[in-house]
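Take this structure, written in structure tokens, and hold onto it; I'll ask about it next.
Just one protein chain is left out here, and the rest sit where they should.
Up next is subunit A:
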Amino acid sequence: MSTAAPPQKAPPPRERSGGRLSNGAFALLLTAPGLALFAAIIFYPLLSALFTGFFKQDLRLPGREFAGLDNFTYWLDGDFLTILEQTLIFTVGATLVPFVIGFALALALNTGLKASGFLRGLFLFPWVIPGVVVSFLWMWIFNANYGVLNGVLMETGIIDESVAWLGRPGTAMLAVIVTKTWASFPWMMVMLLAGLQTVPKELHEAASMDGAGSVRRFFAVTWPQVRGVASIVLLLEFIWNFQHFDTIYVLTGGGPAGTTETFATAVYQTAFKGFDIGRATALGGLWMLLLLLLVAAYLRITERKGDA
């Protein structure tokens, strides 16, 4: 498809057969149900959230009281930077690690292994199973008393006694990142493999003929071809992880001692455990501001890639 399409690309019937509307009006009419839904369930709630941040409001009680910037200063003078830092650690970790693994696998499957179609399907498994199931499974693997990870590590003599992976401040974030990595590397693999398959094989052979080693070939031939897909995959995954909730909530609930608290869990807990919607939405507003910057970056990059 092309962007450069002139204003009236496919003008279905002019004014014939019951079409009293102009094409533009007809097109807008088609979007009306969708827009109404979007307005009701996304835009109105988000706007009202931004507004609520300026009030003192209890989730369980009706009514509210204007609070000025109190809710915002509560965070900015308090845990904001810690939460931001932890959100970024999670986001960067859970984006880069699966990217590297997914890319390695995509490169491997792209070398023309006989079983590559079958393997691709098999590797999709972790991504296909529901996120909550992923969390349950890893919670069980990381279990302090009976977990298989502790079992294997102790049998092989790597550790001497069981580690409460999810219960220790030093390891909880790592465990959460490993879990999220497991769930998302297959998606990275699929997308990057699709990108790699557009690289003509002849280019590699030619480069190889000219004496380019594999590292050189990677940077000279492969990378330029997948750079576009890679940057969008990275950015999308970054945006998703920046607001990711399920894995962290099920595995640690933000603990232990708040060491895996991110914007998502903090907003959720403040609203539904602390019942303080004013504070929850204030933090949400700050969070959304940061997300909007990311989304703007995403839109710019997709825009540059082609039409929209």
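Throughout what follows, a residue touches a chain if its C-beta (ideal position, glycine included) is under 8 Å from a C-beta of that chain, and two chains touch if they have at least 3 such contacts; residues count from 1.
Here is the rule we use: contacts and distances are computed from a predicted model.
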Q) The complex lacks one chain in this depiction; which UniProt name from "FeMo cofactor biosynthesis protein NifB", "Dihydroorotate dehydrogenase", "Carbohydrate ABC transporter permease" or "NADH-quinone oxidoreductase subunit H" does that chain carry? A) "Carbohydrate ABC transporter permease"
Q: Based on the whole complex, identify which of A:I83, A:I141, A:V163 or A:V221 touches the chain you can't see.
A: A:I141
Q: Would you mind spotting which of A:A94, A:V221 or A:I277 touches the chain that isn't drawn?
A: A:I277
Q. For subunit A, which residues reach the chain that was dropped from this view?
A. 1, 5-14, 16-19, 23-24, 26-28, 30-31, 33-35, 37-38, 40-46, 48-49, 52, 59, 101, 104-105, 107-109, 111, 113, 119, 121-126, 128-133, 136-138, 140-141, 143, 145-148, 150-152, 154-155, 162, 182, 185-187, 190-191, 194, 205, 208-209, 211, 214, 229, 232-233, 236, 239-240, 243, 245-246, 249-250, 263-265, 267-268, 271-272, 277, 280-281, 284, 287-288, 291, 294-295, 298-299, 302, 305-308
